[in-house]
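Only one protein chain is missing; all other protein chains are in place.
After this line comes chain A, so read on.
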Amino acid sequence: METVFTQYAWLIPLFPLAAFILLTSFGRSFKGLGVMVGSAASLASLVLALLVLFERMGEGVEDYQDGFKWLDLSTIQLNIGFEVTNLSALMLVIVTIVSLLVNVYSAGYMKSDERITVFYGYIALFTFSMLGLVLADNMLALYIFWELVGVCSFLLVGFWYQKPEARAAAKKAFIVTRIGDAGLLIAILLLFWYMPNHALDFVNIQNVFNEQTGTIAAGITTLIALLIFVGAVGKSGQFPLHVWLPDAMEGPTPISALIHAATMVAAGVYLVARTFDIFQASQAAMDVVAYVGAFTAIFAATIGVAQNDIKRILAFSTVSQLGYMMMALGLGSLTGGIFHLFTHAFFKALLFLGAGSVIHAVHTQNIHEMGGLGSRMRITAWTFGIGALALSGIPPLSGFWSKDAILNTALHENPVLFGVGVVAAFFTAFYMSRLFFLVFAGRPKGEKQAHDSSWTMTLPLIILAVLAVVTGFVETPWNNTLGTWLSGGTETTHTGGGLVMVISAAVGVLGIYLGWLMYVKGTIARDAVSSRMPWLLRLLERKYYIDELYQVVFVRGLRGLGLLLQAMDDFIIDGIVRCVGGAAVLLGRGGTRLQNGQVQTYGVITLLGLVILIVAIAGRRFW
């Protein structure tokens, strides 16, 4: 099929980039510019991304790659280009939709902020980087954008830099993800070293690892795959590098929705999916991905049960759901992972934006200080409820279908992981019902008269709620559209039939019912567990003491090492540097002394220089 729009896919990231440049240049003079420019750019990107997506739905569409040679150093060639595959086309649409809705939403949420244009500038820069990451056709370009989204995340988490917590969170987010980035960088260097012709583009990577010709030794393949996964662990907040994501909630809530729920944190999942051939070439790497994902899924879900900050609960939920996606990929189901990424992006963005609407109305993030908001904030309550049901996996909402796809795969591949997934699903439903009932049901607590926000904030909620309902139907037991389209028809999900569906729906309902009993009906006392096992509550509240552990082991340990290194630096390295610097200054002083302004001196030096050259270079031949 002839493609028309796909050739121009490189334009998609350029709209937000133009918006960023425009806002940075003129933003200070035009206060109201941010909303218009930011939204217009996202809308333009979204339209083009949708056109590309529709084009790719046709029969027999080839992957499209284009680019130009950036640098040709005879042995090494670096290319800059873009590649449109079905996977990247889907990601483009996800990113642009959420970005557009967040742009609109922020018009209300950030209305009274002094630096709103700066905020819009950052969002535009982030959207550009994220779209660039999705479109990149080689590892190096991907890495550049990977770092760029990290920088944007840093800037936006620390957007309210007056707050010390925000500053600390931004720093933590940046440093912890850097650990993962270092792994990714080493993986890229290894690939560069071992790939034939030093090729780094995905097409070649796919070919080399797909053929299994042993071009690259098995051990190296596993090492590369694991190092790539380290990068993904950092970005996607998987255990043990998950600690930055909950703290990142210090940023403005629209940012949490855009970056820390729907798009950037999913970049790790996208990276694994993009380099899936490397992983498939190594069973060991696949197992690591699956087990780390499954452990993260249940680990974060249990923490979510004991948190009291509305955004932190959602953050741990994100960590847990990303764990599901990783588990699906590790079990070999590309479709399952990407399907869940797709549905999760919408319902989690919905939940965050809804939480933002609540925070905007009551000015607190502690769920125990809220209550009875359901009657006053009808739109927020309804849409939030839909999002919560979707996340809890209640049919026929989107989250049910994607979770079902993952559990199906797990049942076939690894029954233990299936069990883990089911338990995690139960906890998910429980903490969501706890959150929902505490916030929206019961009696109002705040004295403030809370009410629904302006249309700029509710409209995105409604759109996302619709998406949270319908997006699941692209891949159901009787409809394999997404799976066929993504994997080229080789992969099937939902083969488990009704059993998995029943279990999955049942644990969801059970979790919600338990929440209802505890927090609405009061049949079971809220402290039924915590009063009997206070240590368990503390353990969960303190998030298994991981932060404290890192504080002791890494921060203190590193500080000690740092002192040692600093001593070395001060005395040895610095000494050498000072010697070199001193020599340079001395030379310079000598030159300045000769530079005395007397032209006759210059003439003499010229002749002396000539004589020295002759004696030193020609003279040695004739002595």
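Everything that follows uses one rule, which is that contacts are C-beta pairs under 8 Å (C-beta built on N, C-alpha and C of every residue); 3 or more make two chains touch, one makes a residue touch a chain; residues count from 1.
In the analysis below, contacts and distances are computed from a predicted model.
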Name per UniProt, for the chain absent here [options: "NADH-quinone oxidoreductase subunit N", "ABC transporter ATP-binding protein", "Phenylalanine--tRNA ligase beta subunit" or "N-acetylglucosamine transport system permease protein"]: "NADH-quinone oxidoreductase subunit N"
Candidates A:R443, A:R532 or A:R589 - the one touching the absent chain: A:R589
Touch criterion as defined above, residue of A:L189, A:V416, A:M533 or A:L613 at the omitted chain: A:L613
Residues of chain A in contact with the chain not shown: 69-73, 584-585, 587-589, 591-592, 594-595, 597, 599, 601-603, 605-606, 608-610, 613-614, 617-618, 621-622
